[in-house]
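Only a single protein chain was left out; the remaining protein chains are all shown in position.
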Amino acid sequence: MLKRNFLGFAAAALMALGLGGPVAAQDDFIIVQSTTSTQNSGLFDYILPMFADKTGIEVRVVAVGTGQAIKNARNGDGDVLFVHAKPAEEKFVADGEGVSRADVMFNDFVIVGPDSDPAEVGGMSDVVAAMTRIAEAKAPFASRGDDSGTHKAELSLWDEAGVDVAAASGDWYRETGSGMGATLNTGTGMDAYIMTDRATWISFGNKGDYKILVEGDDKLFNQYGIILVNPEKHPNVKAELGQQFIDWVLSEEGQNAIASFKVDGQQLFFPNADKV
Amino acid sequence: MHDGAPIPAREMQEDEDVPLLAARGLGFSAGGQRLIDDIDLDIRSGSRTVIMGANGTGKSLLLRLLHGLISPTEGRVLWCGGPLDKAARHEQAMVFQRPVMMRRSVAANLRFALSARGIRGAERAAREAEAIASARLEHLVNRPARVLSGGEQQRLAVARALACAPRLLFLDEPTASLDPASTHAIEQIIDNAHARGVTIVLVTHDAGQARRMGEDLIFLDAGRVVESGPIAQVLDAPQSGAARAWLGGRLFLDTSPRNQT
Partner (left out) sequence: MESFSTILAEAFGLILSGDQAVIDIILLSLRVTLTAVGLACLIGLPLGALVGAFRFPLRTAVIVTMNTMMGLPPVVVGLVVYLMLSAAGPLGPLALLYTATAMIIAQTILVTPIVAALTRQVIEDLHGEYAEQFASLGVGPVRRIRALLWDARYSLLTVALAGFGRAAAEVGAVIIVGGNINHVTRVMTTTIALETSKGNLQLALALGLVLLTIAVVVNGLVYAIRGSAARAAYA
């Protein structure tokens, strides 16, 4: 008797929780490979319901670093790529992995640091000069180190400053190998300077005594692009639904939605799609 | 489990002269030591045989060889003149010195044993009830067997073995750790079984129990049978030095290594 109860319980538990359970039954969904900055800032939570209301299409966002997002898309694991590393995106399209690339919006990178500002870069608007000064002071600098869009942008700036960060790795230059949020948590923990996109910074909840020290340089411009993964290369891609999403994001309605997204009264992303 | 060597079929199964159980040149060696050494013995159907000997002389090992739990390294065990195969072992049962109580109720312990022997349905229920009555465990039927007292556990173990309706029952010091009342109860159950025709092979250290329970006695020393015969004869007038020494309680002065456990 006891045995039957035991097995029955196990079977019932399995069935109740099992594979047969509802897994968002509708098939009208697409997967967007995107970045942590768009996700963590809350942009997607803001605009996706608008798109779903209009089209009935559910957008499932996988938020990883840009490098990882592109790799996943190369495997065909996603219908749309929505990231911020223009050269890598253009290569993705050139390789035949994506159909075409369109600009969506931009924001900018900033360099944040502790109030004490050991390298005295506060208020500078020449980012290359500021980074040179940080390197000379050997002040701690926390880098994403994860091949993300932010990481790529940061590396090109070091390059321009003529600083060999690889040589300083583990010394004052610290690669966290993590997402933007994790890097901010780690960096603030060790009083390091950090380059971050403004959107993530504004919505970041653990700022401590940190503030934006360097901003406003054209070189800190951060462009987001959107690409339909090539259905000819990856037959599982939901090209039609994906294209609908891209069209909406680039439309006046989508662009307005992006522009109206604010955190603490501040606009985080600035739409700049080419008006078609 | 048992020796796979070719053994003549049981053509003489019904012959009165063929012993129920026999050992021929039985030996068992392990780690370079001969623990059972060239034993020949016959157990007649319906007999009561007691095996005695000092600790470490191989009594328990001999019982396991005779029951087929361990394969001999030399010689063989015969059941009704034939091989000791699985069917033969199903006609035997064994009670261990420390009763093996499964983690389930008294009744479920009985049911498991009966099911393992292929007994089911009404027959199983009848035998279960009979075994519980014979062990006087009616008030404890649904108790977990492992919370029973030592005496109750051993009563259950003997009743469980007998419920399988064996022709031969091995008992390995079944009362070694029991008080006199429990010992008496166990002996009574064994007596009743013997009265119903079950052949008994009992290992004991207790000379009094040997006299009460046995007809024939086999005395082991260092893995060999050093003396055997009617029980009173061996106990009253032991011929071998080992038996004399042990019965005289002088074992404890004997420091030769082979008598160490």
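Order of writing sets the labels: A and B. Residues in every chain begin at 1.
Everything below uses one rule, namely that a contact is a pair of C-beta atoms (placed from the backbone, for glycine too) under 8 Å apart; a residue touches a chain by one contact, two chains touch by 3 or more.
Only a predicted model underlies this, so the values are computations on that prediction, with no experimental measurement involved.
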Problem set entry | Chain not shown: contacting residue from B:54, B:94, B:131 or B:231 | B:94
Problem set entry | Touching residue (missing chain; options B:105, B:134 or B:233) | B:105
Seminar exercise, completed: The missing chain sits against chain A at residues 2-3, 6, 10, 13-14, 17-19, 21, 23-24, 31, 36, 39-40, 44-45, 60-63, 72, 74-77, 178-182, 184-185, 203-207, 234, 236
Problem set entry | Touch residues of chain B, complete complex, unshown partner | 1, 64, 67, 69, 86, 89-90, 92-94, 96, 100, 102-105, 112-113, 115-117, 142-144, 147, 164
